[in-house]
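Complex shown without one protein chain; remaining protein chains in place.
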Amino acid sequence: MSAKTSSGNFFEDFSVGMKLVHATPRTLTVGDVAVYNSLYGPRFAVQSSEPFAQAIGYRQAPIDDLIVFHLVLGKTVPDVSLNAVANLGYAECVFGVPVYPGDTIRAESEVIGLKENSNKRTGVVYVRSRGLNQRDEVVLSYARWVMVHKRDLDAPAPPTVVPELASVVGVDDFVIGALPDRLADYDYQLSGSEHRFGDYAIGEKIDHVDAMTIEDAEHQSATRLYQNTAKVHFNAFEQKESRFGQRLVYGGVIISIARSHSFNGLGNAFKLLAINGGRHVAPSFSGDTIYAWSEVLDVQVLGTHQRIGAVRLRTIALKDCKASEFARFNESGQYYPSVVLDLDYWVGIPK
Amino acid sequence: MSAKTSSGNFFEDFSVGMKLVHATPRTLTVGDVAVYNSLYGPRFAVQSSEPFAQAIGYRQAPIDDLIVFHLVLGKTVPDVSLNAVANLGYAECVFGVPVYPGDTIRAESEVIGLKENSNKRTGVVYVRSRGLNQRDEVVLSYARWVMVHKRDLDAPAPPTVVPELASVVGVDDFVIGALPDRLADYDYQLSGSEHRFGDYAIGEKIDHVDAMTIEDAEHQSATRLYQNTAKVHFNAFEQKESRFGQRLVYGGVIISIARSHSFNGLGNAFKLLAINGGRHVAPSFSGDTIYAWSEVLDVQVLGTHQRIGAVRLRTIALKDCKASEFARFNESGQYYPSVVLDLDYWVGIPK
Partner (left out) sequence: MSAKTSSGNFFEDFSVGMKLVHATPRTLTVGDVAVYNSLYGPRFAVQSSEPFAQAIGYRQAPIDDLIVFHLVLGKTVPDVSLNAVANLGYAECVFGVPVYPGDTIRAESEVIGLKENSNKRTGVVYVRSRGLNQRDEVVLSYARWVMVHKRDLDAPAPPTVVPELASVVGVDDFVIGALPDRLADYDYQLSGSEHRFGDYAIGEKIDHVDAMTIEDAEHQSATRLYQNTAKVHFNAFEQKESRFGQRLVYGGVIISIARSHSFNGLGNAFKLLAINGGRHVAPSFSGDTIYAWSEVLDVQVLGTHQRIGAVRLRTIALKDCKASEFARFNESGQYYPSVVLDLDYWVGIPK
């Protein structure tokens, strides 16, 4: 390999406090929105319609929060997780100012924790990453930890630092100022759902009914759109030798599919406020058919915003299994084999 | 299923005169145009080039008429045909004012007929649907009838109302005011065809020569772009148990492929004026290769527009069969098994 080619960082290349400026700022456009729509078919009116978004107080139709999430994550891959064994988790993921077509997003990370594994072959790297727009406003902030290979097995272990991360983002940490303020003009007929914040009760479960079968061309296109270069998604030739024998679907594809399905039952949950945590329970492959269901974990009014309430959801994505049974754990408390995603997050819903 | 999840309307949920406001207005953009181009490769100069469109009198390059058709139809699916057994027909489909990037389209329908079937398990629902832009101008209007399941087989039959629908849209019903008015500046070299209105004769048949093989990733992307949620197109897992054993291609994909192929022989037929009727004769699946041919059924001058004439076409799409034999009916007057689409429509061609 030439000295000019980046092979990514290995565990011993990281140190706590290290700052990473990730490559390739990206201007998002209506083109990205259309490609995203063709891949997932989302139907939330706020992101779909300029007049609808403007009526409630947005400057224009905001870009889907998950496009921003995937893009920022994608930018961190070459520096953080090119040599990752596994994505272990997310936490404290908060969505910031809205992103509009024409905005340019770049990403930065800081290493906030390191822990070598007892096998001395791998270690866990904790980073806090931020997405910023062209005015240096934060559009997204999250912590993530990944298990990374060591290049040199004899490299000394760094001091162990494990950051304390909140298991749930508190209501006070939401970026309330970024929410639209004219919700009185929200049209519940055009949005496709009459259900408001007050209609959701803790413990309620919703089968999102819809399902979608993933093709290799689709998940590859999605992952490239975010400029995510993780090899396992694109290289069938080498994946043949892996334990899965084929390309893996980027976990974010499952998140986007589940979110699109969630329109059926959560049609007014137009805003992602925060992601508390997510687990990619099992890998997905081309040919898998993805279903989803959600459970309401909490409901919270926002003291500083009269017209939107926060609903905490657990959304479970299943493969090749209808969601009508709300499958998650078996009797032994272990995930059913059909579960591929367990996502815990907050959405904003008009009151 | 949660009470919040829509399971769509069943036959007994409809009544004549009922108005339906369909969900999710959609702002169309140059992004949608590009995705559409990547899926079908249309080459009509008016839609492809801003200067070409502006030279003949459009404000900017209009969005392909079929994008508008698919989008409006897609919006009606959750309310009209989520529980459909079959799409039975279209009629009186008239294209209205041009749609430009930045316009936002929403859809409304009115139930204009109902007829329970003798098996008392299904019934036919007739609707008239309209697509409207952000200024409430009509961009598309059509009647459609679908066979819909009953939820409750004991529900009483409604009074039978079968609307009278024209078998052919009359020339006077075209929205002439929406046509461009500077056709003298139409460039027949850049358009790729020298053939004008006067060159087409009733009875003439044209083999469009080109062919295209459909992939699952392609028809799914197309159908999602229109926010069409009909389950049979996306769910390989459940379709395995269907009589087809696999996902069905949305019929509109075949229409768009045939229209793109028709450039070869109809290169100046840049404008869809109306669709008289269409029949999806047989289903299409991933792997099918689609050919098309057209027959000129009629030619009409437009009294109020000096520079464009109307040509009525029958376009037949075939799968895995070249169009050079102009196959349609066999000796018994039945469709050949290769026929998948029989579409009867009017196009505008410069004089």
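Residue numbering begins at 1 within each chain, and the chains themselves are lettered A and B in the order written.
In this section, a residue touches a chain if its C-beta (ideal position, glycine included) is under 8 Å from a C-beta of that chain, and two chains touch if they have at least 3 such contacts.
What you are looking at is a predicted structure, and each value in this text was computed from that prediction instead of being measured.
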item	value
From A:V21, A:A86, A:A166 or A:I202, residue that would touch the chain that is not displayed	A:V21
Touching the absent chain when the full complex is considered, from A:A222, A:L302, A:A327 or A:L343	A:A222
Contact residue for the chain not shown (choose from B:G89, B:G192, B:P283 or B:P337)	B:G192
Absent-chain interface as seen on chain A, which is shown	1-2, 4-7, 21, 23-27, 29-32, 34-35, 78, 102, 104, 106, 134, 215-218, 220-225, 227-229, 231, 234-238, 247
Sites on chain B contacted by the missing partner chain, in the whole complex	29-35, 37-41, 43-45, 48-52, 61, 189-193, 195, 199, 204-213, 215-218, 221, 264-267, 287, 289, 320, 324
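By our rule, only the chains that are shown with their structure count from here on.
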item	value
Turning angle required so that chain A lies on chain B, C-alpha fit (0 to 180°, nearest 5)	120
Computed distance of Cα centres, chain B from chain A, in Å	36
